[in-house]
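Removed: one protein chain of the complex. Kept in place: all other protein chains.
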Amino acid sequence: MRPLRRKSDHLRPVKITTDVSSYAEGSCLIEIGKTRVFCTATVEKRVPFFRRHSGLGWVTAEYAMLPRATAERNRRDGRGGFVSGRTQEIQRLVGRALRTSVDFARLGERQVIIDCDVLVADGGTRCAAITGGWVAMKLAMERLLGRRILHSDPVIEQVAAVSCGVHAGVALLDLEYTEDSEAELDGNFVMTADHRFVEIQCSAEEGAFTRQTHDNLLALAEKGIGELLQIQSQAVADSLAKT
Amino acid sequence: MRPLRRKSDHLRPVKITTDVSSYAEGSCLIEIGKTRVFCTATVEKRVPFFRRHSGLGWVTAEYAMLPRATAERNRRDGRGGFVSGRTQEIQRLVGRALRTSVDFARLGERQVIIDCDVLVADGGTRCAAITGGWVAMKLAMERLLGRRILHSDPVIEQVAAVSCGVHAGVALLDLEYTEDSEAELDGNFVMTADHRFVEIQCSAEEGAFTRQTHDNLLALAEKGIGELLQIQSQAVADSLAKT
Amino acid sequence: MRPLRRKSDHLRPVKITTDVSSYAEGSCLIEIGKTRVFCTATVEKRVPFFRRHSGLGWVTAEYAMLPRATAERNRRDGRGGFVSGRTQEIQRLVGRALRTSVDFARLGERQVIIDCDVLVADGGTRCAAITGGWVAMKLAMERLLGRRILHSDPVIEQVAAVSCGVHAGVALLDLEYTEDSEAELDGNFVMTADHRFVEIQCSAEEGAFTRQTHDNLLALAEKGIGELLQIQSQAVADSLAKT
Amino acid sequence: MRPLRRKSDHLRPVKITTDVSSYAEGSCLIEIGKTRVFCTATVEKRVPFFRRHSGLGWVTAEYAMLPRATAERNRRDGRGGFVSGRTQEIQRLVGRALRTSVDFARLGERQVIIDCDVLVADGGTRCAAITGGWVAMKLAMERLLGRRILHSDPVIEQVAAVSCGVHAGVALLDLEYTEDSEAELDGNFVMTADHRFVEIQCSAEEGAFTRQTHDNLLALAEKGIGELLQIQSQAVADSLAKT
Amino acid sequence: MRPLRRKSDHLRPVKITTDVSSYAEGSCLIEIGKTRVFCTATVEKRVPFFRRHSGLGWVTAEYAMLPRATAERNRRDGRGGFVSGRTQEIQRLVGRALRTSVDFARLGERQVIIDCDVLVADGGTRCAAITGGWVAMKLAMERLLGRRILHSDPVIEQVAAVSCGVHAGVALLDLEYTEDSEAELDGNFVMTADHRFVEIQCSAEEGAFTRQTHDNLLALAEKGIGELLQIQSQAVADSLAKT
Partner (left out) sequence: MRPLRRKSDHLRPVKITTDVSSYAEGSCLIEIGKTRVFCTATVEKRVPFFRRHSGLGWVTAEYAMLPRATAERNRRDGRGGFVSGRTQEIQRLVGRALRTSVDFARLGERQVIIDCDVLVADGGTRCAAITGGWVAMKLAMERLLGRRILHSDPVIEQVAAVSCGVHAGVALLDLEYTEDSEAELDGNFVMTADHRFVEIQCSAEEGAFTRQTHDNLLALAEKGIGELLQIQSQAVADSLAKT
């Protein structure tokens, strides 16, 4: 049995609190079990050099953990000039996942920067960053639409993400840290509202895995992301209703 | 008149929520007006090399702002190998202020690291970090006392901090950002429960200031810190009552 | 039609030249079309701190491109203190893929470092690094077995890797650079000799992809890696026959 | 009794030798007891980006110690990409103190860089850097006035600085290193010729301090800075008389 | 007797393979004994800031060793932000040597970057980099002449380099690693086709050396470089004949 009597295909409790920053164009705090990620979306008029004079926008992400987000304190990432490979890999994944949901011509020459800062880490932080980051980005776009800075919504897909893995031979949805750290196989999945995939990553931590195992994880991911997409939609609707 | 009809010798509303981290030995979220700082205290068995085999402990602090803690997004401090002078100055101040309240022999060869991460910055973040950092440190020590790891409380003083300044010729307590950015004179004050000082810093931003002006700021600081010390005590008492 | 009349499920010509370094315990130059990667395996007595006194070994990889490996010259990776996110992601993948093929107890407290330096890059360099890196590692282990430093072969799996993608709507095996840079979907696959997977990564570059498309790429990968595994085996056998 | 029979309210011997650099627009070597700081003022046509097209100038400072300025050799500050927090704090203080004495409109879009390099450190180096830095800056402005590059003197205040502290319960003016390293309370004070303050910094190193103690240090500082201002004036007058 | 019965005034076997890069404007692999250096010449339209709007070009060099180019693996140079003093000294020497052979007005505002990557290091790598770098540069210029981008050949001198030293009291031409590491005196010489010198560097590793010894090394160098110049000429001629 999993901690808190959770079934193998159940998500942990998920809560998205929107509009948690006084300054950011869009923001939310996403909580999945004990994992908590503070997500802000900043819209800037500058674009990276490869987009200049193109009429097209860009979306990028930064990810970081507070030093005591984990059971043992970690050195601040970046202090000493060194951003760890893990951090870079995660923020590249988050940026890539969110970019596939955006029409850059509608965004115009603007850059959206999604900052995902992990306050507490208990597994699944990169997936929480994608799921929460999408909400922050969507709210930022709604604000620009509301102010008539944008004229049609650049967010043309809804995306969310979940981790799945195999632990003690059993395929599990939404691993928490104690499960993740002992998993034989670890996967991250990003999916759209019409159940197409944006990213599939499965890594054996030990040994190799069969095609059948891979298919089982895909099925779990599809179920879990389906639920996350509904929670996202509700959070966005509630935020818009308030304004 | 100040924003929100605040009087010149009034603090903004202050709220301290304790025990906000699943892992840290002590933690709190301190809110002063819109300013919000997430403070954790980590206790480690390692001490810096200058304390080894001394039987004495150490307290140090790290301070950082989330990139969108401000009206315009900032680059993550430390990324690119560069921690700004402002950040270093602040974390040295926070560490120094908290160290004066600790008996290092009672702490034994342990290091307490106070991490102060600014979620939203609206003036007074370094003072909030000291005031909240003291609460996180005190709670961490109480936890170690409760587990009988420590036998007498190393926290022998209570300290809190406030900023004061002169804006448009008027001496003001607890500057918010719009006041601070236009102040002629800017001061930070750290004081103990018996109204002795730990740190006094007054810097002219423009022109110079008289002894009388300096004395006026000291009086405002004494009043404001007195109130903060009571809010700290209440927060610690409430947290201990829960456990 | 693909360049050089290649069919959608055909690999480019592959050549593995072994023992190209005078010093390394194992080495090879792998050529896949125009792509050329120089792979060396170094065996050291030191292990990372998390393996000390464990009796277990470790395998890690470093990846780099010569500055003129590409059509336009790139800045040397790492000069200026900055190893790009792409490089870090690749070397983490190579290390992870090779580690799954090793029995660390048989290796003992030794570290194997696989250096993969790209002399010419024409797509598929990370997969070439895995495929060539495995050969270098295997030869290094054979040398240690020959010298009776090791008593049983730590290499318990054979792994190779290939990229697949969708370009202009067609699923293709082993993308070269011109195909890769315009692909809608890009995947990297690592597989063992018994056709189990070690790593599956599929990323939409644009839009999202269906489950069916994913399955098509998996089938192409399985075919291509099957051929690469034979070329690896032959290269190792030829090298051992010489000595 | 203090070393060399100095009284508690006496400065160490002070000597300012002007025009010690062949190239700098203004320069001096300031000696306070054994402490020696080499100060140069460089005038550049470039201003920082936040001053561009403003018609206003800027003053900034850099501070460094030669590695053997101290009893034990120190690593060169900055080598290895790391400028210590102490160094950054000092150079920010020096820059801020000198800026308050300048009319930036009269300076025009020019930057003055004050370099303060400590040849020998025996306490009070940051105050010596301010006192000597002001002389170097003043001489540089005189040179520009002499060449009719400037038409009215941008230096509208005279500033000097001194440290005071409490050692073994006694308030002392101008601490040397052996006193400073054991002080209970350490303060730095910057004052103008009309006895107004530019900066007041008092830090408890141990325990806290009363308002009365703070007032005693202010009185000592006022006396000491009064003497330093006269020595500065004489040094500037002597330098101008020579040309 | 030297290894492989080589006489004191004999070079090791030298081989230059041209056109080894698919992308670089000019390239070669130079092998001198076991030493192997991969040299590419890149021509860019950008020049360093000190050449802008001058009508003149520039030549610069970068040098690096693969981590396992040596008997023991080395950390990748530059990773961690630190390019070793030895590497910097070598690439400055290579750049300076090659620049003396170029007419920068004929080159026009273009920069040639010579990348010298050492695959295997067995002594004499900096001299091999100069000798091979010249071939890569010459071939790049021939290609630009062939495409009528240049109208007269900027390469107005031919230069090559060799190391000489004193080992066990005997003056030797072209030291290999085992000789170099025990040499009393170590020299590097760069010479043109008309036997004039571009660079002479002799460093005592132990004790000092007489004028006579210095003259003996100069004579050896002159003989060795004479042979290298012929091998360069042949390699360039063969490459041009193929096209």
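For reference, chains read A, B, C, D and E in written order, and residue numbers begin at 1 within each chain.
Convention: contacts are C-beta pairs under 8 Å (C-beta built on N, C-alpha and C of every residue); 3 or more make two chains touch, one makes a residue touch a chain.
Just so you know, these numbers come straight off a predicted model, no measurement behind them.
Shown as candidates are D:Phe38, D:Phe104, D:Phe189 or D:Phe209; the residue that touches the absent chain is D:Phe38. Touch with the chain omitted from the figure is made, among E:Ser22, E:Thr42, E:Gln91 or E:Thr125, by E:Gln91.
Screening D:Ala64, D:Leu145, D:Ala193 or D:Leu240 against the full complex identifies D:Ala64 as the residue touching the chain left out. The residue touching the chain not shown here, chosen from D:Ser8, D:Ser21 or D:Asn216, is D:Ser21. Residues touching the missing chain, restricted to chain E, are 81, 85-86, 88-89, 91-92, 96, 100, 157, 191-192, 194, 196-204, 206-211, 214, 218 (touch as defined at the top). Residues 20-24, 27, 34, 38, 40, 42, 44, 62, 64, 66-71, 73, 76-83, 113, 115, 117, 119-120, 122 of chain D touch the missing chain (whole complex, contact as defined above).
Everything that follows uses one rule, which is that only the chains that are shown with their structure count from here on.
Between the CA-based centres of chain C and chain D the separation comes to 60 Å, rounded to the whole angstrom. Averaging C-alpha coordinates per chain places the centre of chain C 33 Å away from that of chain E. Those residues of chain E in touch with two or more other chains are numbered 81-82.
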